[in-house]
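Note that one protein chain is taken out, while the other chains of the complex remain in position.
Up next is chain A:
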């Protein structure tokens, strides 16, 4: 299936787009989404272990399953405040 992932900050700048589409298996979880993202943009490899994800605006874990219509976002380490 095809999922849409929102990108922010340095990750967005590296990928060059604020919203990217990734092809993952129909039973994919967040770790698969992360792998697909890194696969498409190998420059993100140094960031891989630091990237959190949110599904439908809630922080997810590596094992969180995703569906094609989920709102998925890649959350690099935050620096607000």
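Criterion: a residue touches a chain if its C-beta (ideal position, glycine included) is under 8 Å from a C-beta of that chain, and two chains touch if they have at least 3 such contacts; residues count from 1.
The working rule: contacts and distances are computed from a predicted model.
You can't see one chain of this complex, but its UniProt record names it "Molybdopterin synthase catalytic subunit", from the set "Porin domain-containing protein", "Molybdopterin synthase catalytic subunit", "CoA transferase subunit B" or "Amino acid/amide ABC transporter membrane protein 1, HAAT family". In the full complex, chain A touches the hidden chain at residues 6, 8-10, 13, 46-47, 50, 54, 57-59, 73, 75-81.
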